[in-house]
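One structure, as structure tokens, below. Some questions next.
Missing here: one protein chain of the complex. Every other protein chain is in place.
What follows is chain A.
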Amino acid sequence: MADNSFAGIVLACACSIFAIVLMILVILIVRSHLTLVQFGWKFFTNQAWDPVSGNFGALPFIYGTITTSILALIIAVPLALGVAIFVTELCPRPLRAPISFLTELLAAIPSVVYGLWGIFVLVPLIRDVVGPFLAKTLGWTGFFDGQNFGVGMLTAGIVLSIMVLPIISSLTRDIMLSVPNSQREAVLALGATKWEMIRIGVLRNSRIGIVGAVMLGLGRALGETMAVTMVIGNNPQIVKSLFAPGYTLASVLANEFSEATGDRYLSALIEIGLALFLVTIVVNAIARLMVWAVTRGAPAKVS
């Protein structure tokens, strides 16, 4: 009797996780009903964001979110791979744990502190040093045109890259550690150099998992709110230059949600939340499946 009720309670709590997801989904759909009906799919292709006349489109936010996230991945992925390779294959044993720990400390710093640091340290640095240098050397690409205020897509991308790095590197490290040692020994026995061993024996075997880890990082970058809001400049526009201020799905919510007047305005914002929810769910689901496919059953623990 007691056994059954205990099992019932823990089962109910386990199912509450489904309930939470379902509840969020239902709430978001119901509360964004107004704009869902009014704009339909056009909501996501419309460039205008005009609360006064009631014309809402999410395209500038989608553009900003995708640009900053991709920029973050371009910066973070090679670095994260480098750290993972160093920690698992090259670094002296006593250094392993401290370095992993320090990179994970990066994940423990709250978003708002990254934002604060971004505003007062990174923004001036981009404005006065990095920006002019990029404009001079890579100005011909058109990505570094126009006025550089320090706040903008580039700064947001850099802050994001710091924030997603620990996720990607720690997962990649776990995945690489789950490659059996016999594999490494086999490649080394054929006369490979250390790098060839890593490339052929380790990276090739864990590539699905690494792609999964990168996608998990992407999921994080898509939804990151505070730090981005504080350094991206918050201007709904689509401009090629990375110096230009932009806006992301998450930061428009942070900025405008509590002062949204009128049902339609609020509904449009909640629809943006719905889009964010669905996209991150899909990205995370695919990423998890990929990571699981590789690490299942393997001891994924640093020594």
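One rule holds in what follows: a contact is a pair of C-beta atoms (placed from the backbone, for glycine too) under 8 Å apart; a residue touches a chain by one contact, two chains touch by 3 or more; residues count from 1.
Just so it is clear, contacts and distances are computed from a predicted model.
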Query raised in the report: According to its UniProt entry, is the unseen chain "Allophanate hydrolase subunit 1", "Phosphate transport system permease protein PstA", "Coenzyme F420-reducing hydrogenase, beta subunit" or "Flavin-binding monooxygenase"?
Result: "Phosphate transport system permease protein PstA"
Query raised in the report: Of the residues listed, A:L59, A:I119, A:A135 or A:I238, which one is in contact with the missing chain?
Result: A:I119
Query raised in the report: Which one, A:G54, A:P110 or A:P180, makes contact with the chain that was left out?
Result: A:P110
Query raised in the report: Which of these touches the unseen chain: A:I126, A:L160 or A:M230?
Result: A:M230
Query raised in the report: Given the full complex, what residues of chain A touch the hidden partner chain?
Result: 2-3, 6-7, 9-18, 20-21, 23-24, 27-28, 31, 78-83, 85-87, 90-91, 97, 99, 101-103, 105-106, 108-117, 119-121, 162, 165, 169, 193-196, 198, 216, 219-220, 222-226, 230, 250, 253-254, 257-258, 270, 273, 276-277, 280-281, 283-285, 287-288
